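Structure provided below as structure tokens; questions to follow.
A single protein chain has been omitted from the complex, and every remaining protein chain is retained in its original position.
And then subunit A:
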Amino acid sequence: MSSATLKGPATPVAGPAPKPRPPTKRSGAVGRQTAAAWILTLPFAVLFLAFTAGPVLGSLGMSFTDLKQRDLRTPFAVNGVGFDNYVKALSDETFRKAAFNTAYFVVIGVPLTLIMALAAAVLLDKGVKKFQSLFRVGYYLPVVTSIVAVAVIWRFVLAPDSGLLNTVLGWVGIDGPNWLASKTWAMPSLIMMAVWRNFGSAMIIFLAGLQGILHTVEEAGQLDGASAWQRFRYLIVPLLRPTILFTSVTTGIGYLQFFEEPFVMTQGGPLNSTISVSMYTYQQFGFGNYSLAASMSYILFVVIAVMTFIQFRLLREK
């Protein structure tokens, strides 16, 4: 058993499931089963079509029209405008600024979150046996805390004069900036806050992945004389590949939809330095520019789809 695992391919996490035996019952029973399956899925299917697929397709159609709030009384009397809304969105200076900010947030935020999460998971898996569950809860707590409560705390932390962060920086002789009011520092502040808030959920998944790796693998590495770092780099990380793919995809999607942090902390300011694509889209919906906002959300959708595709390409098992 153990030798098989050692020699086998590096995929102990999810091996192929055994094929189910073909049904041997009479076709009448199968027909009844099929009917039952349809009946049981019907409520979900209806709800999904009415409240998810319908609106999604509707908003896609809407993005090719000039629908505005005032047209809601006569929603079928609007004009199709082709890709005008997409052109308008992409040539909008603020939208481009928002796209840049979102990219900035994702490019810095996702790796930071994953590194933090993996580091914490490894520490919890190996180092701290005694208070493991306490730390696990502690790191996960920000994930389940309401963003509004988090925002209040972080405003105290980031306050310019008496804030915790600047007080601590003051002890080592650094004169901290006015974090949220500075064009340069507002975004790093939000990234810091988002990483703190989100790494817990990726950590839990990493922890599960680490605990799924058999200890014999590490023992074998140890016997072969690999150092701790080598074991981590050449055994653990490759074995965690599916987990890393999953966390990077989910964290990436979440971060591309970056909304709450600027919404509660900075309202996109100062000087639009923290406005995100989601937030700008939300603003346009608020102004009643429904078709323009719909096209913006589809631009974001396409970007997310492409990013996810790339991640699958880079990280899938070879």
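The working rule: a contact is a pair of C-beta atoms (placed from the backbone, for glycine too) under 8 Å apart; a residue touches a chain by one contact, two chains touch by 3 or more; residues count from 1.
As a working rule, contacts and distances are computed from a predicted model.
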Original post:
Which choice in "Sugar ABC transporter substrate-binding protein", "Acyl dehydratase", "Cytochrome C oxidase subunit III" or "Proteasome subunit alpha" gives the name that UniProt lists for the one chain left out?
Top reply: "Sugar ABC transporter substrate-binding protein"
Original post:
So which of A:Gly31, A:Gly61 or A:Pro238 would be touching the chain we can't see?
Top reply: A:Gly61
Original post:
Of A:Gly28, A:Gly80, A:Gly173 or A:Gly225, which one is in contact with the hidden chain?
Top reply: A:Gly80
Subject >> Omitted-chain contact residue, chosen from A:Ala159, A:Ile253 or A:Ile304 >> reply: A:Ala159
**OP:** Mind listing the subunit A residues that contact the chain we can't see here?
**Re:** 57, 60-61, 64-65, 69-74, 76-80, 82, 94, 159-160, 178, 181, 183, 267, 269-272, 283, 287-289
